[in-house]
Each structure stands twice: as C-alpha cells, then as structure tokens.
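Missing here: one protein chain of the complex. Every other protein chain is in place.
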C-alpha cells in the first residue's frame, strides 16, 4: 500500500506545480480526515487500531480522492468526502477487504452529485488565467470561501479540458476551433497532459513492482482509446482523439490506481479484463454522452457492483478439469 | 360517457370470465398432490427416531411441523443447528430447544454389557432402526455403525445392561477446527 | 545389452508454485546415519490413509523383528510389523504423530536388544499372480513414504494393457527435507532394482525419474545406476526446476508428461502412475529380501547440533531421534513433515510413523513469528501461486463464512493443501487451515447425512415389517374364523334366499372377527413395542394407550395404502432378503465372536442389496416420469 | 376431467361477479368526481400560465382566449408540436400574452418555458416549466430553486439591445452562476427569440384578438 502511495508522488508533484499548493492542502486534509475516521471506526468496531491505520489503505484512499478533487474545493468538502468514503463506503461494509465500492470514488461521487457547482470550480492551470492565485490566496479561498480583494473567481477559474470540449460542442462549435483555445496544449490540455503522464510513470512503477496486474490498465486504456478512435475517425469534427482521452481527466489515474484496486474488482484473469474493458467503455460513454464531464468515477462504481457477478461467470478451469471438459465434449 | 362505462365493464367482465376459467381449470389440472415440504423437513431431522419430540419417529414429527401442528424446537438430537436449519427452511424465527423434550447431548451409542445380558430380546424389539442383534436367550450386541443413540432400548431392559456411551473423538473422526483469527479486539475502556 | 531408448525430456510447467528458501544443505552434507535400536518403540497401528490395522498381539507377547503385529483391516489398509525383537508392553491408545493430538492405537514394544529377525522366505514374485503380489505388499506394510501413506498395493495393477509412464517422484520439493536425496545418493542401485520391479508389475512402457535441479548429486547417482543396471525399457532421470510443489504427485506428473490428473480420477486411468522413490526402495526390500517396512530414512534438522538423515526404525520415539541429532535448547516446537505441509507434533514421546520424512526443531530464528493476520484484500497472489489453479481467496471466503456447498462447487477438493497460497499471502492468512476446516466439515456432514439416511431406511423397513407381520397375523385369524362360520352356515342352509342371507351374515361375522383379532394383535404388539408404528401421526402420549377396537382395523387398513405401493414393493423385496440374512446371522450367534462376524458380513451384504434395490427403485421411478 | 371444467366455470363466475362489482364501484367514483377533477386540472393549468402575468392584470378565462400557432410557427419558437399563445385581457383590453416556448440547447436536453409579454414588448415574466438540468448546478433557472428568472421582468428588445441578450460571461446583460452558464444561456436565447417573434407578429398576437 505504501508503495502505491509512493507511486502517486510524481503525479502529486506535477499537479502541485501546475495548480498550486491547493493540491497539497486537499491531500493533507483528506489524509488527516481519513485516518481519523479510520481510527474512530476501528475503535467503534473493537478492532485493533494500529495494524489497520498503518497499513496505508486509508492513506491511498485519501490521496486518490484528493487528486480527483478540484484543488480549490472548499476545505469542508474534501473533509466530508474523506469521512464518507472511509465510514460509509469502507467500514459500513465491514472494513478493509470487504467494501463493494471503491471508497475514494464513493467519496468523489457523493460530492460531485451533491455539490456539482463547487466540484467544477477548477482553477486555471499555471500561466493560463488572467489573474493567478498565490499560495496565500488559495488557502484563503479554500478555508474561508473568500478571495483577496480585487480578485474575481470567474477570472481565476477555468473548466477542465474535458468539460470545455463537452460544453463547447453543445454550443455547436467545431472541434478544431475548440482545440485552438489556449487551454489545450499538445494533446490533453495544458498541465493535465503532464499530470497524467506523471500518473503513467507511477503506474509503470507499480507494474514493474508487480503490484498491479498489467491486464487491467492495458485493457482499460485500450477500450477507452479504441472507442475514442472509432468516433474520432468517423467524425473528427465532433469527437476528440484517443490521445486526448488518455491524457485528460482521470484516465491515467484511473487506469493504474483506481481500476486496479483489488478489493473492488474481480479476481479472475478474464474477469479483470472484462471489468477493465467495461469501465473503459462506460468512461467514454459518460464523458461524451453523459451529464458529467468525466466518467471514470461513475464507471468504476457501476462495475464495482458487477464484480462478484463477473467473478461468478469467469471462473478459470481448475487443474485437471480442462481435460475432463474436452473429453466430455468429445463424448 | 355511458358507452365508455359499458365498454369498460364489458372488457373487464370478459377478462374476468376468461382468467377465472383458466385459473379454476389450472388449479385442478396442475395440483401438486404430495407435500415435498415433509420430505425436506425429514431430511433435516437427525433420524435417531428417538421420539423425544413426542412423535413416534422423525417422519411423523416432520409431518406435524409441515402441518403447523408442532413447533420446530422439539428435537434434542438435532440440536440448535437443526432448529436453525428448520427455521431457515420454514422462514420461521429461531427458538431455543424446548427443555421439555430433553437436552442436546453429544453423539452417543448404546453398549450392551454382555456379562449381564440375559437375552430377553426386549431391546431388540425396542430398537427403531434394528441396530441390536441377538436371538432369544442369547447375548445381544449393538451394531455400533447403525445405532443412533436414541436410548429407547435402555428402558425396556429388565437387567439394566445397556449403557449409553458418548462417542469420543478419534483421529479418524477428528475435524480441523475453525481457524482462530488472531485479531485481538481492543478492550473497550470502561 | 542396454536397450534404453530415448525418453522425452521436455518439461511442462504447472501453474503457480513458490520458491521458499531451501534449507537443504544443513542436512544433506552427512551420510545417512544408522540409529541404534531404542529401548522402547511406540508403533502406531494407523499407518495408512485407510483403516487402522487390527492388532494381532497382546500385552506380554514376545515378538521378533519383522513379525506382523497388526494385520490390514480391509482393502484400504496395510499391515504393521515389529521393528525389532522384544516384548509387547502396551496395546492401546497412545499419542501419535497427528495434528489432532489425539491418542490412537499403538503397540509399545520393549526391545530385548537382540534385534532378532523372524524367519524370512524370499517371495517368488516373478511367478506370482497379481492379486497375490498385492496381498503380499499389503502384508509387508508397504505404503507411500512421501507423506501421504497411501497403501502401495492399491496402485499396482489396474491398467489392463500396461501403463504409458511410470513416474518416480524424487523431486522432494519441500524445504529442509533431504531424506530422498540421501537415499538416492547412497542406495541408487537398490532404488533402480525397485524401479525394475514396479515397471514389470505395471508393464510400464517408460519410466521417468523426476528430480529437482537442486539435487545434482542424486540425479547423477540415479543416472549412473540406471546406466549400470540391465534394463530393457526406456528410463531416464528428468531434472525439473526447483519450484514448490513440484513434488506433489499431480504436479510432477504434469511436469513430466503434461497430463493433468483431476481430483477423484485415478492416474492409472490416464496411463500414468507415480511412486515416491523411498516407496520404490521399500518395495524392492519387501519383494527381494522379504523385509517388511520397519524403518525409514528421516531428516532431522532445524535447531539441532547434527542435522542430517537417520535410518530409523518405525516407532522410534521422537525424543530419541532428537537426542541422536543433539537437540539444541530454544526449540519451541517440532514440525513433523516439511515446513509447508507438516504440522507441529503434540509431544516428543510418540513414535515415528511411516509418514515421517522429516522432523524440524523449530525456533524463533528459523521460523519467525508470523505477523498478525489481516483481512483479505483479494489481491489474487494466492491464485497466482496455486498449483491446482484454484481461486484460494474465494475458497477462503466460503470457508470462513461456512458456505461449504459453494466451496465444494468451486472445487475445494482439488486443493492439495500445499500451502503455497498461505506462503505468498501478503495479509498472512493461514488459508490452508480454512481449507482443511472446510473439508473436514464437509466430510463430517456427509457422514452424518449417510448415517441419517441409513437410519431412516432401517426405520421405514422396520415399520413395514411390523405392519406386514400384523396383517399376516390378522389374516390367519380371519381365515380361521371364516372356516368356523362356514361350517355352521352349512347346517342352516335350506333355500337360496336363506343361503344368501347366511352368506351376508357370515361376511358380517367375518368382519367382526377380523376386528376383534386385529385389536388383539394390536394390543399384543403394543405390549412389546413401546412405539406404535400405526399411530403415525398420533403423538406418543396417545399412542401408548392401546387403541380401541373401532380404531384398530382402520389403522391396519389405512396404514398400508398410505405407503407408496412401489416403495412398499421395494421394501418387501429388501425385507425378504434381509430376514433371511438375519435368520442366518442369528443361527450362528451361540458363539459371541461368530455372531459378530456373521452380523458384519450380513450387514455388508444387506447394504449392497439395499443400494441395488434403491438404484433399481430410482430407475423405475424415473422412467415413467420421463 | 369434469371437475376441471366445473372448477373453471365456477372460477369464471366468481371472478365475473367481483370484477363487475368493483368496476362499477370505480366507475361510480369516477363519475362522481369527474367534474371536480376537471375543474382542478383547468385551475392548475390556469395558475401555471398566470405565473408569468402580474397579479390582477387580467379578468378573462386564460384557457379560452388562446391563439393556436401553426407547426411552422411553433418550430420557430423551438416547440415540436403546435403550441399556443394565451391572451390576458382586463376589461376586454389586451394586457399581455403568454407564449409557450422551448430552449433546445440546455445542458441536459430541452427546457420548456412560459414567457409573458406585455403589448408594449416588455417581458412580464419568465417561468421554466420543465427541464432536466443538473441538480444543484444548472437548475437555478427554475423559479422553484432561485429567483434568477426574475431578472427578465421588465426587459424588452430594446432594453437591452438584441446583442445584449446574452449572459454576462458572453458579454451580455444577464447574470449567471460561475461554472454553469449553459442553462441560462439557453433560456436567455429562447426568451429573446420569443420577443423577436412577438414583435414580428404583433398584429397577429394583439391586433387580431382586439
């Protein structure tokens, strides 16, 4: 678990570089709230606190959730989300290893459903906004909800590339025009593309450490990219390229850190492939046709629900029983 | 308006006639005669045929349960486990064993003290599963593999030569225990 | 000439497996030491996976070395022999090497120090029939020495037109254990002689000896011995990679022949059979030298001064073995078998069994205490390691929640309890313990179910028999009564009308008589039967009261048709046979022992009949339904 | 065999009796309440329309005085089906018109609106009647959620000028919440369309009825 946290560090560093200390504040708040909730729940359930709090699972949950939050979300939102994810999604279901849903995604989903306005207040990445917020101003905004005099939130805020594409397309704007906006850098949007690349780096580390099965991120990205590719080739005016889908939003974070969560995913090799593939498919559908800008969280939660079902029907054949099946088929 | 009412009434009446006829016919045509419930209950009962439930054997008790004439907590050899299974099957609430019917005992066997046995055959006649062998005026023996430990042979014996001995655990009948989870719960400070 | 042909040396890896630290060098550096005859030997009688051998000796008897002290009980069993000469000092339950820590039947022999052999005659196995050889091996107590102690005679024969491959299991994959390694290094020629015997008995077309690549010396020794021996069949040593559990019979068969033997299928049926190398050695000793299995090579290692291999007599107390190897202070427990599949001994007074290939003195340095068991996070590492390609995390989950049916559905019984899953589990879950728990619960439930079914059947049969006896009695009585009335009726008869009237009257009287008789029979049977089988749905309290004469015939008549006629027919058939058998058994009963014997035979025969009748009944029931 | 038929006949007759009985009961209730239900439905509809008209500005039956637009005209207002314009009159004089319109480009589909317009072209009121905007994000256009829609009252085509009929973010005159500009954008656009339509068909809307 601590290795997973370590693999997140390049992503966190890049995120902070582009979006400011708000990111670190979110991570800090989430960590503290998650650990406190974890300890409290363990206490309530008469479990030993130390081995569970130190195993790092709550920290990873907190970090993943904080990374999916806008850096300038108010302090109480990330705190509430962390509490909800640990208490509601994890301990209500029986604690570590028993949860049906990915706790980080539950926390995120609850918040985006409840407070969609605040959850879409993204600050513009480095160098894009007409006015930029310094660290003090970010802290002030997160903790008090007020900006220093003379600053207007509309001026510092900006939609994410995914959101922009979606809303602009709705205004019947041509894709090429949209991509000409300065928000879009090389492939996935300024900042975003570097952050996702950093997640990719962390993910490769996890793969190298054999902490995650390679089939999951590969299938997820392949299906997401495949869907994007089909639509893009048919109509590049209204659909974005696979590269854009890979390097924007939570695609990379999801591929390596969220879809791979063992507790909430199937365990059979084929099951994992189906699971990751369907998440990729749903992510694309929600991103392009759904009501929310990014689809990873909802896709993951929906497939979490199907994990036991997928497991049930993808049981690999057991040692010795393969011959028998063949023999039976012949007979 | 009136036409609408008449039409509605007509359609409803026609439907009623049709469905009623089909249902009435089907009720007879697809009637299930046996009561598989009795067999299901009987399968849960331990088949000791001991009669502690107040019925002459397991099947009569199963029939009584199925007919809602007897409670599910009257079988001591079945134990709590058996009551739980019956409760699950019948969708009833679990009840502790009725103390009037006896108490749960470890699995036991009848053993004839062959030095005392006079060969009266009374126990042979009492045994519900024919697990005691022996002819008149010859010493009787209990076939241990078939004895259910029902104790019905104890009372008729005129010389009290039958003992009910609990079957101890041996290496062959030993079971692996449920692994103890070394998760020690924290003591809640009072 | 050496007619050896080339054998396939391709290796077919199995799924999963782990590679724990080997710890083999500690005990493989010194030759096999001969253990002196201990003062006292505790010989367990349960030395095969089957039935416990029946003791043939009593306290006070003197026995000679190699004398059979317990005979095989049934087919799945093996005899036990005195390891040395001496006097029997105890026969009865004593602590045995078993994870339960429960006592089991043992024969304790006090050695007389002479170690005098019983008279032995070489067995001419080459000219003996297969069945005779099998009985001989059983009586020599030959069982699998790899640890499973499966009676070897059951593995000889079975394949009608010979076997494709005979696999000799010399992989010895568990850490610490080196007894097979040393055996091959020092006694390769004798092992090869054994191979020749078994190849001949099984008519195997080729022989493959599987040895892990961490035992080059043993592989070399075996190769040379095979070369030197005059063999006329293809045979070779196949070196397999060191990967636990390649020494599992199924895994080794897969490695060498690419055949996967499913659970519940005899490997012979798939053209392959597997013998442990030490077993092969004992087969050779038994057939060529008439030596029963009274000793084995055992590795003593771990926290001892002189780790190594010892040729020890079966029954040697563990304490003596440890003393021989020099037990060091600080041993917390002693593991019997390897660290992966073995168990902790419940004591050191118990005697070595044929299954005992290794004793590891366990201390904190070699076996650090496992960290706390954490919840399963379904990471799937166990599934990656499982050589049976199971999903251990699911089986664990089902076992933990006591959902045994589901566990069975997911092939719990394919688990070979190798412990690879528990070894890799990052949450330190003792998975195998849960599997063993589930398995024994399932077995126990099946046993209980069988017993209940048997009791039900016997009870129903008994009820039926009582019913029939009662009916017959009533019929006899009615016939008698009818005869009486008929006679009197004849005198009165004058006209047709009168005759008819008389007939009606007679019928009425007959019915009345029947009622009376039935009531009489009822009361009579009540006096001997505490439970009234007629009063099927009447609670016992009421049944104890003798039924009134009005109720009795009703009960007699209604109870019979209440039974399913088909079933009744079946029961009747079974009953007839059963009655005959029982009569026979009872006739023999004057002598206590004879009665027991006869009863047992009758019981088995009856069970077989019952099973056949049941099957026939089921078939009959199914046919009209289809 | 016979019992099957007999049982079937018995079942049919029983069910017939019950069905007739209860159908009659329901029909009776329906007949008894119909007039009240109809009145309630009409009242509700009237109240809905009246929302975009100043209180006391009319004394006629709004549902009776209506102008049904052709499909083509309805389409220019964004509607799929022939829609209506309801006329408000006070003492026989037109005081306003209520136009049904639909904004097709909401964030999550169509937004149905009622726009009240005075004869002089001023907006009397705007109400969102039906929408599927994201709860908490775009649904503030609904009068039940916020008073955002009140800012239209009093505005007309000249105030602001036609190119000012945009949200502030796009350089127009209308407020919108940060991060949720699509829904208000759609509403503003739809209202301006109504104004344009009404001014183009002024005679038809107000004159003809007069």
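Each chain carries a letter (A, B, C and D) given by its place in the written order, and its residues are counted from 1.
The definition used in the following text is that a residue touches a chain if its C-beta (ideal position, glycine included) is under 8 Å from a C-beta of that chain, and two chains touch if they have at least 3 such contacts.
Methods note: contacts and distances are computed from a predicted model.
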Statement: By UniProt, of "Ion-translocating oxidoreductase complex subunit E", "Cation:proton antiporter", "Acyl-CoA dehydrogenase" or "Nitrogenase iron-molybdenum cofactor biosynthesis protein NifE", the chain left out is "Ion-translocating oxidoreductase complex subunit E"
- prompt: Which shown chains does the hidden chain touch?
  reply: A, B, D
Query: For the full complex, which residue in B:9, B:27 or B:118 touches the chain that was left out?
result: B:27
- line: Touching the unshown chain, chain A contributes residues 88, 92, 110-111, 113-116
- request: Go through chain B and note every residue touching the omitted chain.
  value: 19-20, 23-24, 26-27
- line: Across the whole complex, the chain not displayed is touched by chain D residues 7, 10-11, 14-15, 18-19, 22-23, 25-26, 29-30, 33, 36-37, 40, 43-44, 135-136, 145-146
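Basically, only the chains that are shown with their structure count from here on.
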Message: If I average the CA coordinates per chain, which chain comes out farthest from chain B?
response: D
Statement: The pair of chains with the most residue-pair contacts is B-C
- line: Note: chain D sits from chain A at a C-alpha centroid distance in Å of 41
- prompt: Approximately how many whole Å separate the CA-defined centres of chain A and chain B?
  reply: 55
Message: At least two partner chains per residue is the criterion; list those residues in chain C.
response: 372
Field: Two or more partner chains touched - positions in chain D
entry: none
Field: In the complex, chain C residues that touch chain B
entry: 46, 52, 96, 98-100, 102, 104, 372-373, 430, 433-434, 436-437, 439-441, 443-444, 448, 451-456, 458-463, 528-533, 535-541, 543, 582, 585-587, 589-590, 592, 595-596, 599, 603
- line: In the complex, the residues of chain D that touch chain B are 3-5, 7-16, 18-20, 23-24, 27, 31
Message: Please output the residues of chain D touching chain A within their complex, sorted ascending.
response: 105, 107-108, 134-137, 169, 177-180, 182, 185
